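Have a look at the structure that comes next, please.
Shown here: the complex without one of its protein chains, the others still in place.
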Amino acid sequence: MEDGRHQTPELLRMDRITKSFGSLLADDAVTLDVRVGEIHALLGENGAGKSTLMKVLYGLHQPDSGEIWLDGQRITIGSPHEAVAYGIGMVHQQFMLVPNLTATENVILGMRAERRPMLDLAAARNRLVELAREYDLEVDPDAPVWQMSLGGQQRLEILKALFRGARLLVLDEPTAVLAPSEVGGLFRIMRQLASEGRGIVFISHKLSEVTDVSDHVTVLRLGRVTGTLPTRDATPHTLATMMVGREISLDRTTPPVVGSDTVLEIVGVHCLTDRGTPGLAGVDLVVRKGEILGIAGVDGNGQRELVECIAGLRPITAGTILVEGRPPSSALREPGLLGLVPEDRYEQGLIGDFDVSENLVLRAYQRAPFSTNGFLRWGRIRDNATQRIAAFDIRCPGPLAPVRSLSGGNQQKVVIARETQDDPALIVASQPTRGLDVGAVESVLNLLRQQRDRGAAVVFVSTELSEVLALSDRVVVMHKGEIMGEVPPDPAALGRIGEMMMGRSLASIDAGAVA
Amino acid sequence: MIAVGRGYSVRQMVRTAAYRAVTPVLSVLLAFLVSAAIILAVGTDPIVAFGSMLNGAFGSQTALATTGVRMTPILFTGLAVAVSFRAGVFNVGAEGQLYLGAAFGAAVALLPIGLPALVHIPLALIAGFIGGAVWAFVPGYLRAYRGVSEVVTTLMLNFVAIQLVSYLVDPLVGPIGERGAAYAQSSVIDPAAKLPILLRGTSLHAGLLLGLGLAIALWVLIGYTRLGFRMRMLGANPIAARFAGVKSAREIMTVMLLSGGIAGLAGAVEVIGLRYRLFDHFSPGYGYDGIAVALLANSNPLGVILSSGFFAALRAGANSMQQATGIETSVVLIIQALTILFLIFRPLRDWIGSRAGRPPRLAQDTLIDAA
Partner (left out) sequence: MQLDVAFLIDWGSAAIRLATPLVLAAVGGVYAERSGVFNIGIEGMMLSGAFVAVAVSYFLGAADPAVASICAAIAAMLAGGGMAFVHAYLSITRRADQIISGAAINILALGLTNTLYRVVWGSAGRERVAGFPTIRIPILADIPVLGPILFDHSLIVYVAYVLPFIAAFVLYRTTWGLNIRAAGDFPLAVDTAGLSVTVTRYVAVVFSGMMAGLGGAALALGAVRYFTPGMTAGRGFIVLGAIVFGRWNPILASFACLLFGAADALQLRAQALSIGIPYQFLVMLPYLLAVLAIAGAIGRSAPPLALGRPYRRGER
C-alpha cells in the first residue's frame, strides 16, 4: 500500500512540468515525486519526454510552467551549476567526461579549489580514492578517461556526483553501457546510496531492471504520465501497456502475401558498435517477398547496427548477410536491391540544402534517365520530381523547394519516394515515424504497406510497439544484439513481447508458461 | 546555386543571383568604407585615392590589360580552392601546388623538342596540372583515408614547394637554374611553348581565356555532371552522402587532385604566359589570394570570375594609387582582408536572409580522427 511511502519525507517534487519546443510538446504537466531513500524508476519510450524532464531538472532547460520542490522548498534551477549546488547529481547517458584528462582532473573540473588557482590534485585524489573505497567503486584516479572502460567511466561519473555531495542522483539509462555482470554492481551501489538517505531517479527502458531494483515507478508516454505506482504492484504487462498505450489497432489490411522467395538472409551475424562493444551477437533472420517483418525492442539493442550491416555501412565481424543473394556492399549501389529509410531522416536521409528534386535522385542520379554520358538531365530530374510529388502527395511549394523547408512528414515522404523509386526487393525502414504527427504516421505506414503489396520484403524497425503490431506480418524482438523470438502480430502476445524485451527468450517463456 | 536549365524562371534566377550577391557586395562596400577611414587618417582624400585606383584598373587599355594579367593566376587558384570548398575539403595548399605546377610546366616548356606551339603548349599545361595534382596527393590521401586534416598538411607543403623550386632554379646547383644569372631563375622557355599575347603591346596573354574557359567548364562540371553532384552532396551533408552510397574517400581524393591540378595550372600558365622563365619565389601569394577569391564568390565558378577580377583590379589599381597619392599599395591588402572579415561576420549574412545561398560546409570538424 502507499501508506508507508506517504510517511517518508519528500525529496524532490517536479510538479506539473510542461515544456515545449516550438510546436513539439515534450512534457505535458508531468509530475514526478521522489522520496528520501527511494529508488524511483522513470520509464518510457524514446520521445516520451524523459530526457527533457531531466534536462529541466538539471537546469539545461527552463519549464514553460510547473514548479520544482526540493525538501519541501520551492526552487528554480537556472543552470547545471545551480543544480549541482542544490545537490542534484546527474549521470548522463553521454558521459560528461573529458577524455584526455585523468579521473581526478575530471572530478575536480569546475569545483572551487582551496588554494585558487592552484589545483589541489593530491587532496582531490585522496578524497576520490576514499570515496571509491567507501562505495566499493573501482577506479584508477590517475588514468586518463579515454583509457577507461565504459563501466569504469560510469563509476567515475557516479563518484563525481558523490564528490559534490549529491543527495539526489539521476541515472540516465545507466545499464546501456554495462556488461550483464556489471549491472549487479551498479544496483548494489544504488541500493547503498538510497539506504543512506539519498533519492535516486533511475531512467530506463528495461522492464526487468525496473522491476529488479526500483521501489516506485512512473511511466511516461508522449509527454504525459500514464501511470505511477509502487514497483511491487507492477507487472511487465501493466508496464508495457502503460508504455504503449491503448492505440493498438486491430485493423489489419490485406492478409500477408506468403511468398516463397527469400529476399534477405542473415545468418549468424556479429558486429561491433561504434564504441567497440558487441553490437550484434549472432542474429539469424529470413525475410521473404511480400511480407513485413517488424523488429521490436527497446532502442539500443542492436537495431541500429543491424540496419547498418544490412546496408553495408558497418562491417560484419562474423556471419553472412545476403540481399537477393548479393552482399551488403552492393546493397546501396546496385539499383533495385535496397531502399533504406534511415533513422535520422534529416541528417542521414536528406540533404537539407538541396531541393526536393535533387533529394529524390540522391541514389539514382548516376543512371538513366537522370544522366546520360556523365551529364545530369535536369529536365528529367524535375519531371520525375513532379511526378513523385503527386504520387506521394508531398506537400511542398514545388520540386525546386529546398527540402529543409518541408515539414517532417513530408520530408519523410521524400525519403520514401526516393528509396522506393527502383522498386527495390528489400526495404528497410528504421524508426520511420519518429517525430511525426498522427496523420503523417498513418501515411508512412500505408506507404510501407503498399510496398509490401507490391511484393517487396519490408523490414520495419520501431520502438513503437503499437505500430509494429499494426503493420507487421511477423514480429521479432531484439535484445542485446540477439533475436529473442518471433511471435505473430497479435495484441495478445504483448505479454510475451514484453518479456522478450526484458531478455527472456521465447523458448524459456513458453517453457515457463507450460510449467 | 547553378540555376540555368533547372526549371527556374528567369525572374527567380535573377532574384536568387541578386540575393546571393548582396552579402559579398555589402562586405566589399564596408571594407572600402573602413579603408577610406584609414586613408583619411593618414592624410589623403579617399575619393582621390579610390579614383586613381579605378583609373589604374580600368582607365585605359593598358590598365585593363594589367588587370587582366593580374587576374589570370588568381582566377585559376580561386577556381582550385572553390572546387575544393564545394566538396567540403579545405585546400589551403594552392600556393604550393601552384609552384609545383610551374616547375613541371617549366620543365616541359624548356625542352627544346622543336614541337609546334599547338602541341608544346598543351603538353606544358598538362604537365602543370599533373605537378599540382602530385603535390595535392599526399594531403589528399591523408585526409581521404586517414581522416587527417588537410589544413596543416597542405599549409606546410606550401613552404616545401617554394624551397623545392628555389633549389631547382638555384644558379649554382639547381638542375634547371641558369648558371651565372643575377637572379635565381631558369633559362627562357622554348618559344613554341609561349602562350600567345592577346593585346599587342601588353602582357595580357591567352592564359586569361584559358581561365575563363576553365571557369565555365567547372561550372558545368559542378552543376551538370554526376561528379559535380557527388561533390555537392559531400560538401552539403557527408553523412547523407554516405547513406546514399557515395564512397567519400574516393571522392575526396578526386577533389583534392582536381583542385591541386587546377592550382598547378595557375603556376604553369604564369610561366608560359607571362614570365617565360621559372623564377625563385615568383608568386606573391596567389595561392592564398585564391582563398579570398573563392570565398567572395561563394565557391561558384562563375562568381570566381567576378571576384578574381575584383581583386585583380584592386592590385592593378593600387600601383596607380600609389603613384598618384603616395598611398601604399598595401592598402589593397587591408581592403581584401576587411572584405573577408565582413563576409564571415555572420550577422551580416543572417541579415541578408536565408535565401541568399549558403556557403559550402567546410571540413573544419574532421581534424584527426581518433576512431
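Chains: A and B, in written order; residue numbering restarts at 1 for each.
The criterion applied here is as follows: a residue touches a chain if its C-beta (ideal position, glycine included) is under 8 Å from a C-beta of that chain, and two chains touch if they have at least 3 such contacts.
Please read all numbers here as calculations on a predicted model, not as lab measurements.
Visitor: Of the listed residues B:166, B:248 or B:319, which contacts the missing chain in the full complex?
Guide: B:166
Visitor: Which of B:152, B:181 or B:216 sits in contact with the chain that's absent?
Guide: Reading the full complex, the residue touching the unseen chain is B:152.
Visitor: Sort through B:12, B:60 or B:330 and give me the one touching the missing partner chain.
Guide: B:330
Visitor: Give the residue, chosen from A:36, A:121, A:150 or A:281, that touches the chain omitted from the document.
Guide: A:121
Visitor: Under the stated touch rule, tell me which residues of subunit B contact the chain that is not displayed.
Guide: Residues in contact with the chain left out: 38, 42, 90, 92, 138, 142, 146, 148-149, 151-153, 155-160, 163-164, 166-167, 170, 173-174, 288, 291-292, 295, 327-338, 340-341, 344-347, 362, 364-365, 367-368, 370.
Visitor: So that we can see where the missing chain sits, which residues of subunit A does it touch?
Guide: Those residues of subunit A that touch the unshown chain are 58, 60, 79-81, 84, 94, 96-101, 105-106, 108-111, 113, 116-119, 121.
Basically, only the chains that are shown with their structure count from here on.
Visitor: Measuring centre to centre with CA averages, how many angstrom lie between subunit A and subunit B?
Guide: 47
Visitor: Tell me, which parts of subunit B touch subunit A in their complex?
Guide: 5-8, 224-229, 232-233, 236-237, 239-245, 358, 371
Visitor: Considering the complex alone, what residue numbers of subunit A touch subunit B?
Guide: Interface residues on subunit A, with respect to subunit B: 274, 311, 313, 332-333, 340, 342, 347-354, 357-358, 362-363, 365-366, 371, 374-376, 378-379, 382, 399-400.
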